[in-house]
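For this view, one protein chain was removed and the others were kept in their places.
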Amino acid sequence: MYFVKNEKVWSQPLCPVDWTVSDVVSYFTAAGFPEQAVAFRTQEIDGKSLLLMQRNDVLTGLSIRLGPALKIYERHVKVLQKTHFEDDDC
Amino acid sequence: MYFVKNEKVWSQPLCPVDWTVSDVVSYFTAAGFPEQAVAFRTQEIDGKSLLLMQRNDVLTGLSIRLGPALKIYERHVKVLQKTHFEDDDC
Amino acid sequence: MYFVKNEKVWSQPLCPVDWTVSDVVSYFTAAGFPEQAVAFRTQEIDGKSLLLMQRNDVLTGLSIRLGPALKIYERHVKVLQKTHFEDDDC
Amino acid sequence: MYFVKNEKVWSQPLCPVDWTVSDVVSYFTAAGFPEQAVAFRTQEIDGKSLLLMQRNDVLTGLSIRLGPALKIYERHVKVLQKTHFEDDDC
Partner (left out) sequence: MYFVKNEKVWSQPLCPVDWTVSDVVSYFTAAGFPEQAVAFRTQEIDGKSLLLMQRNDVLTGLSIRLGPALKIYERHVKVLQKTHFEDDDC
């Protein structure tokens, strides 16, 4: 059996507001956008900044291709923000 | 008589949401914008991304000429989105 | 007496929606913007595209100087669009 | 005593709508923005164009530094426009 927890994964804070820039990069790499994840490091975006991003910031401020940018905003940034502002625990 | 169906054409999914980047490129090539169609590949825009595009994304995010961009948005992107969100089957 | 009609001038369709890119270029040249008219050709803007242009498209999408751009939008593009959408015959 | 009127100053029309590009340049030079005044000439902005400028046009369309641009819009362009549209004589 295989019950060993992955230390690396569990070390990432649950709430985006506590993510470091590296946590943000790990999140988008794991979400299927390894190439675009690099741009979040270049622009120094940690969890607090991520929660402040608007659609246009993702589309034009990261210098990433439009197709992935549209999905990153719609399926991830928007969703993380919605969860954050609705969830009292996070 | 000529009833042989074009395999290539029929292999494209009916609903834009299921289109690959290549399907998007084929669509705009067939719609009379072969030169601009290339930009959809460069920006990695599949059907799901296409349905998320706003006017300004088409006009400035694809780096294509303004005249064709205006028609691509008005006659195609907007229409495909309208159909998608109004049509229960697609 | 001089009644010979200028073939060139009369060959331009009355309604902007029917203008070719060359008709658009001729229009802005005659309107006093010969230098800026070239940009309409570069951006492949025919009458149909012209009727879809918004203020920001004229100001930033044509790469022309701001002063003439402001007048081109306010005195021409906006006026042609207003006439087009109000006038049943055109 | 010194009552000789400055021909140069008095030759500038009272109403901005009548200003040439040079009048606009003189206005902003006298207002304390000699460096930025040049940009109004480069962009061919006469009084009529000046009255059509919006905040974003001043901030990004003149290629001038942000600090002076914010003041030029807020203390001058906006004020000249307000006066123009409220004042029947001008």
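Think of it as A, B, C and D in the order they're written, each chain with its own count starting at 1.
Keep this in mind: a contact is a pair of C-beta atoms (placed from the backbone, for glycine too) under 8 Å apart; a residue touches a chain by one contact, two chains touch by 3 or more.
Since the structure is predicted, the reported quantities are computational estimates derived from the model, not experimental observations.
**Student:** Which residue, A:53, A:66 or A:80, contacts the hidden chain when the whole complex is considered?
**Tutor:** A:53
**Student:** Would you mind spotting which of A:37, A:62 or A:80 touches the chain that isn't drawn?
**Tutor:** That would be A:62, which touches the missing chain.
**Student:** Contact with the hidden chain only, please: which chain A residues?
**Tutor:** Within chain A, the residues that touch the unshown chain are 21, 42-46, 48-49, 52-53, 57, 61-62.
**Student:** Given the full complex, what residues of chain D touch the hidden partner chain?
**Tutor:** 59-60, 65-68, 70-71, 74
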